[in-house]
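A single protein chain has been omitted; all remaining protein chains appear in their positions.
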Amino acid sequence: MSTTSNTPAPSEFERLPWPRPPEARRERPSRSAWQDAWLRLKRDAWAVGSASFLGALAVFTLAGPLLWPIDPAAPSLARLSELPSLGRQVRVVAKDTPETAARAATETVSRDTPETAPPAPAPGETLAAPPPAHLRLLGAPNVLGVRLVWQALPGAASYTVYRAPGPALLHAQALGVPLAEVPASPQPHYQDSFELGPGPWLYSVVAQNSDGDESPPSQPLKVDLEPGMALGDALSENAEARLGELISLKAHPMGTDSFGRDLLARLIQGARISLSIGLLAPLLALFIGLGVGGAAGLFGGKVDLWVMRVTDVFLALPFLLVAILLQVTLGLPPLTALVALSWVGPARLVRGQILQLREQEFVQASRLLGAGPVHLLLQHLLPNTLGVLLVAVTFAIPQAIFTEAFLSFIGLGVEPPAASWGTLCNDGIRTFLTSPHEFLFPALFISGTVLSFNLLGDALRDALDPKLRGRS
Amino acid sequence: MMNLRGTGSTFLFIGMTLGFLSEGFLSAAEKAPSSGPAILRMVVASEPPQLNSLLATDQTSNFVLGHIGEGLTRIGARGQIEPGVAESWKSTPLRFTFRLRENARWNDGKRVTAPDFVHAWRAVVDPATQSTTAFLMAPLKNAEAISKKLLPPDSLGVRALDERTLEVELERPCAYFLGLTAASTYFPIREDALKKWGTRYGSDAELLITNGPFTLTTWVHGASLALKKNPQYWNASQVRLDGIETAAITTDLGAKFNFFKAGKTDLIEQLGRENLPLALREGFRMRAFNDGGIYFLQFNFREGRVTRNFHLRKAISLALDLEAYVQRVNGIPGTPVAHGLVPSWVPGASGQFREEFPRPAPRQDLSEAKRHLELARAELGGSIPTLHWLTTDSALAVREAEHVQTVLDRALGLKIRIDSQIFKQRLAKSKAGQFDLVSATWGPDYLDPLTFVELLKSDHGANRGKYSSPAVDEALREAQSETQAPRRMAALARAEKLGLDDVAFIPTIEKNIIWVTRPELKGVIRHQLSPDPDFSRARFEP
Partner (left out) sequence: MNGFFRYFLKRLALGVLTVFVLATATFTALHLIPGDPLLSEKEQTPELRASLMKQYHLDQPPLVQYGYFLKDLSRGEFGISFTQPNRKVNDIIRDHFPVSATLGLLAISLAATGGILLGSFSALRRGQALDRATLFWVILGVSVPNFVIAACLQLAISEFNQKTGTEWLPVGGWGSFHHRILPAIVLALGTQAFLTRLMRSSLLEVVHQDYVRTARAKGLSPLRIFFVHQLKNAVLPVLTYLGPSIASVTTGGFVVESVFAIPGLGRYFVQAIQQLDYTVILGLTVFYGSFLVLMVLAVDLLYGLVDPRISLEGRTR
């Protein structure tokens, strides 16, 4: 090596024989950019996790009906809004028909009380202070019906029966929900079966006179009910059901909805609708947006000026109006409305990015080398807008899912009894406080999907970024 | 694994909210009433479009008008007719003579006179006013002819004999006329005010002169309304509130609940089904109120519709299990199954109409339903196409439709397509007859069974299925001209029975409302007719 100059003299080089000897090879196995990206993607634990989740979701969606062959539309009014369970046990109980209830009530009348009506309330008379007494049960109460009788109160024009979830009243005036107004009679009685379920319940009665003045409430009556089911309903759950016996019910691993339908089966059914809309709508919107925004950004000038004014109009059109118009007059599915108005976002983003990118050196250089617009767009501009586009697409997924649910609500989406994740979510939120699973499961599926696509998008972006090569 | 982390944050967020809830009920709203003026605060669902009593149709307008105005009569706490501006009246079947109070005053101090009524009523029927409630004036002599422009407005059957005597002539006997005079359409109006402000009359607090227990003092559009006790009111000593204020205007039932919970309002006039568990946790004292409305299904009788077939309609009506619907699906406790088109609260000849003409509770009978369905199939030539059910976009309406859809599918194999539409599109579709079944609801316009039975009339606007039966029309005509109450009621009951035996409609349930007030608020009156709620006798008691 020369000491005066860094430049090696030609004499310092020697020609290697061809083919080169192994010790002179300085290369790694050749990998294309895509292979490299793929390798890096595989090394990212988050990406692998997300991909596996999405894979599982695909299996859930496609093979779900085979693995869990339960009719998603089969209701059971005996099992409304049940929490997740794998085969609970209930006792089969007998249901009172209105006739037997009425007969039982008249029997107690003749047995317990003399055949005299309470004195007719004089107008303006204030109600006697004592509350209705001796509120008691008639027969054996079960979840199909609780029969109550109480002593008539002089001066009462009617009674209101209240029920609160037990074991104790929150405070003396908090009687619960008013179940019914029972007209005055010698032996007032009432049979309750409103949304009854197992558990302690507290019944109370308040008397009113004809002026609407109220007596103090009766002493609350506590009724403990064990899980039960009528024979008819029980037979559809379990063919072996006999009156008075314990039977085990069908499993509902994710509980039931407010019509007693299996939530898991409905989620499987909903996955097909929500995922197809949630993926198709953003992708279609992306392609349209890419074309329009790409053209506007690349050609600029007049093209940009006019094309972007068209997008402005689409941006300002009221969504609901367009959705109604497309469905009512053209009979198009809601997906069309979604796509028709959501391509504008990606279009504006792509156009903005390209306006910036096309002035950068590497694009200028490519153009000087004679690259045509299509080559420029595909080779240089799009790859560099990919990150922003991925964000737009991954965010459009939940938007499409919820918009579909909203459209269903105004008759433009799925028709009952079919369900989508979005409609399940909307239905579930109504009963969130009493049966949270109806909201949480669909919400979990939606957020899980969105999260996975976001993580996968991040990883994909990183993997495709040449500047990050060898960094992570 | 990642997924679990994500849901963890969801759980945390919701858990926080629930944590608040479960601890919260110990301190349930026990707010001591302030010692200042007795102001009742509430949330109203919508902004009144206007407060011109000639034109008002919606509930909020009628609620406000019912407090700031008063007609000849008013409806009392138990639905009885009480004297209002009129202190007494005499009547023959075709003529009413009202004696006005000497001390009835407008809020600017002037006397309320008979000509104020004459002017208002003529304006209502005058086609130039374009009042959509003009049909309520139909019992008055010449009213219909005037609305068809066949006679001038001053030919209306109402005259001021002097400042304090109003004479009313009817077209034909009308049993419920006296009750009508309590409605806001029958309120008096000041001719000078209407002249001065023209079409702007009633569009702002300053552009109104009224004669009721309260006066409107502020009206901030979209935000709030404030009413103050009217010292000029003839019965001011009985008005115990100093004012009524709207804390906000919103349709959101959750917001209504939270405003009450936060102590910003004194009542929730309607609790949403979703809020019942919350109200239970808070320990609110809930009350039930039969709102007066009725829900029903209408069939389409237009040419070419399968629902013209009696056996198909009968099969559907027999397959419904309305008892299960109110117990398990509808979710509002105490909701009565409708026994007929006339709900249980409507008065008849002497007692309640429903007690005088009872109808059996509808019962599910699947074997009968199947028999009728077979007959229908035979008559319709084999198969029955999917039925088109039109409904609104309200959660409860869709839930009802979905319930019936499953019942009919499972029990009879009948397929139904549910078509839920927003308000105007549903109206357009139902007017155009684009449905087989449509679910509808109807509230009373006046205190008489006719307001419900009338729906069966072949030319009634809300008879969306164009049901037409000469026998029903004949019975209704008879009821319109009959003066004897028992005979009239019998004719109405006959019309109802004919229509329902024909399964023109299927009445489903009566509307029941759960509501809550602060414990110290007493004397709130709920009316099936407006104004509802009525605060004219409300008071705060410690």
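By letter and in written order, the chains are A and B; residue numbering begins at 1 in each of them.
Everything below uses one rule, namely that a contact is a pair of C-beta atoms (placed from the backbone, for glycine too) under 8 Å apart; a residue touches a chain by one contact, two chains touch by 3 or more.
Quick caveat, the model's predicted, so the values are computed rather than measured.
K.L.:
Write down which of B:Asn62, B:Thr113 or B:Ser147 is the residue touching the left-out chain.
P.N.:
For the chain that is not drawn, the touching residue is B:Ser147.
K.L.:
Looking beyond the chains shown, say which of A:Val93, A:Ala234, A:Ile446 or A:Ala463 touches the absent one.
P.N.:
In the full complex, the listed residue that touches the missing chain is A:Ile446.
K.L.:
Which residue, A:Ala94, A:Leu231, A:Ala371 or A:Val391, contacts the hidden chain when the whole complex is considered?
P.N.:
Answering carefully, the residue with contact to the hidden chain is A:Val391.
K.L.:
Identify the residue among B:Ala361, B:Ala428, B:Ala471 or B:Ala485 that touches the chain left out of the display.
P.N.:
B:Ala428
K.L.:
Kindly state which of the options B:Ala123, B:Ile249, B:Ala338 or B:Ala538 is in contact with the chain not pictured.
P.N.:
In the complete complex, the chain left out is touched by residue B:Ile249.
K.L.:
List every residue of subunit A that touches the chain not included in the displayed model.
P.N.:
Missing-chain contacts on subunit A: residues 46, 299-305, 308-309, 312-313, 315-318, 320-322, 324-325, 328-329, 345, 348-349, 352-353, 355-356, 358-360, 384, 387-388, 390-392, 394-395, 398-399, 402, 425-426, 429, 439, 443, 446-447, 450-451, 454-455, 458, 461-462, 465, 467-468, 472.
K.L.:
For review purposes, identify every residue of subunit B that touches the missing chain, sorted by number.
P.N.:
Per the touch rule, subunit B residues meeting the hidden chain are 5-6, 9-10, 13-14, 16-17, 20-21, 23-24, 27, 29, 43, 47, 49-50, 52, 55, 57, 127-128, 130-135, 147-149, 199-200, 202-203, 220-223, 247-252, 254-255, 258-259, 261-264, 278, 422-425, 427-429, 431-432, 445, 460-462.
Operating definition for what follows: only the chains that are shown with their structure count from here on.
K.L.:
Based only on mean CA positions, could you tell me how far subunit A sits from subunit B in angstrom?
P.N.:
Comparing mean C-alpha positions, subunit B is 35 Å from subunit A.
K.L.:
Can you tell me which positions in subunit B touch subunit A when the two form their complex?
P.N.:
Against subunit A, subunit B makes touches at 1-3, 6-7, 10, 14, 18, 21, 25, 28, 77-78, 273-274, 276-278, 280-281, 283-288, 324, 326-329, 331, 333-334, 361, 393, 395, 398-399, 401-403, 405-406, 409-410, 417-422, 425, 514, 519.
K.L.:
Once bound in the complex, which stretches of subunit A touch subunit B?
P.N.:
So the residues of subunit A touching subunit B come out as 46, 49-50, 53, 73-75, 77, 80, 98, 160, 162-165, 169-171, 173-181, 193-195, 210-212, 258-259, 324, 328, 409-411, 415-417, 430-434, 436, 440, 443-444, 447-448, 451-452, 455.
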